[in-house]
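All protein chains but one are shown in place.
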Amino acid sequence: MAENVTPRVRVPKEAAAGEVITIKTLISHPMESGQRKDKEGNLIPRSIINRFTCAFNGETVIDVAMEPAISTNPYFEFQAKVPQSGTFTFTWIDDDGSTYEDSKDIAVA
Amino acid sequence: MRQTLRTGAARVMLGLAGSAALATGAIAQEANLVIDGEIEIVTRAPAPDHMENVSEIVSGWEYRSPETQAVQMDDFENPGMIGVDNARADFSAAMGPDGQSCAACHDNPESLEGARAVYPKWDETKGEVQTLEMQVNECVTERAGAEAWNYTGTRMTEMIALISSVSRGLPVNVAIDGPAQPTWEQGKEIYYTRYGQLELACANCHEDNYDNMIRADHLSQGQINGFPTYRLKNGKLNAVHNRFKGCVRDTRAQTFAPGSPEFVALELYVASRGNGLSVEGPSVRN
């Protein structure tokens, strides 16, 4: 299992009803590609985050299938519509079955 | 090649005037590097007096592609800030027999604002020039009674990134005279000594040929005001002595060890070549 995996998300605290906002996410993860060899020449097994999802009040914003060609410390930027006040939930799913989660509330003024 | 000459003074003028202005025949521009729209970074400045062969000092940021530059302009996008966050948590973590922590003496990381800018620095008690890493380890071992941290290990490099991050925008200002002078002279000697099978001195690339291309890479002045630096090539924060080691190794020489007196001296000298640039770490480079 990857160590020290820490999700970071940036979501505005407030929005107008129906407003489109920009969300950025960054998670610390080596994204071991399975292509590299260690010092002894043995292949280092693949160990990546293979899926990322963002939902708002349970409804999908974006759902990303990720391959080893996504860089170390995966970064995503995308846009979400905010119909009303609620909570964004972010989930990253690791090859080893671990999930990393974060959430952010947003208020519609 | 850059056609424009921008000086720190020109930028200050511009900051006051708020519009494009001509200064000493050169085109003045806004500060090129502003982090999070707040922290203004001086990336070009007049060379300090002790530098005989260079008139303007330039941050390595200026040599990178627009895409790489952009990553450093937003702390959220800068993956080096992950290390800063880790160190922030570590700052108050208990260590040693009495459960001491950085925070026990220093309250919060912000209280160390300014420290990065003046290290390496003469330590009167120890009677030697100390790098920031040596100072951290002095705290860890002598104050907290804990085991020393690996000089270029992740924990140390992240802590240095944190201490550096709270000084961003402040001018690098290491002392090169007084008791530090012999160490500085030693560092200067190393800077101009050719090493390895390729017989290359630091100066051959970073003084004689900065702004030229070395294969596909745009050679910088080898400034260290941005360390620790997050490198795209290895996806992690890199300690300055590891960078020195990489350079010396590439001359096909046996390198000095991180934390060695030679690299401490070299760090003081190279840092002094950046006196006047802003502290930038954790920076983002290729």
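The first chain written gets the first letter, and so on, giving A and B; residue counts start at 1 in each chain.
Here, contacts are C-beta pairs under 8 Å (C-beta built on N, C-alpha and C of every residue); 3 or more make two chains touch, one makes a residue touch a chain.
To be clear about the criterion, contacts and distances are computed from a predicted model.
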| item | value |
| --- | --- |
| Which of "Heme exporter protein D", "Phosphonate C-P lyase system protein PhnK", "SoxY protein" or "Na(+)-translocating NADH-quinone reductase subunit D" matches, in UniProt, the chain that is not displayed | "SoxY protein" |
| Chains shown that the absent chain touches, full complex | A, B |
| Contact with the hidden chain (one of B:153, B:171 or B:235) | B:235 |
| Touch criterion as defined above, residue of A:21, A:93 or A:108 at the omitted chain | A:21 |
| Contact set of subunit A toward the excluded chain (per top definition) | 20-22, 30-33, 35-37, 55-56, 59-72, 74-81, 83 |
| Residues from subunit B at the interface with the omitted partner, ascending | 64-68, 71, 214-217, 219, 231-236, 243, 246-247, 249-250, 286 |
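One rule holds in what follows: only the chains that are shown with their structure count from here on.
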| item | value |
| --- | --- |
| Between subunit A and subunit B, centroid-to-centroid distance (C-alpha), Å | 31 |
| Subunit B-touching residues of subunit A, taken from the complex the two chains share | 4, 6, 8, 10, 24, 26, 28, 30, 71-73, 75 |
| Complex contacts: residues of subunit B adjacent to subunit A | 76-77, 79, 82, 85-86, 235-236 |
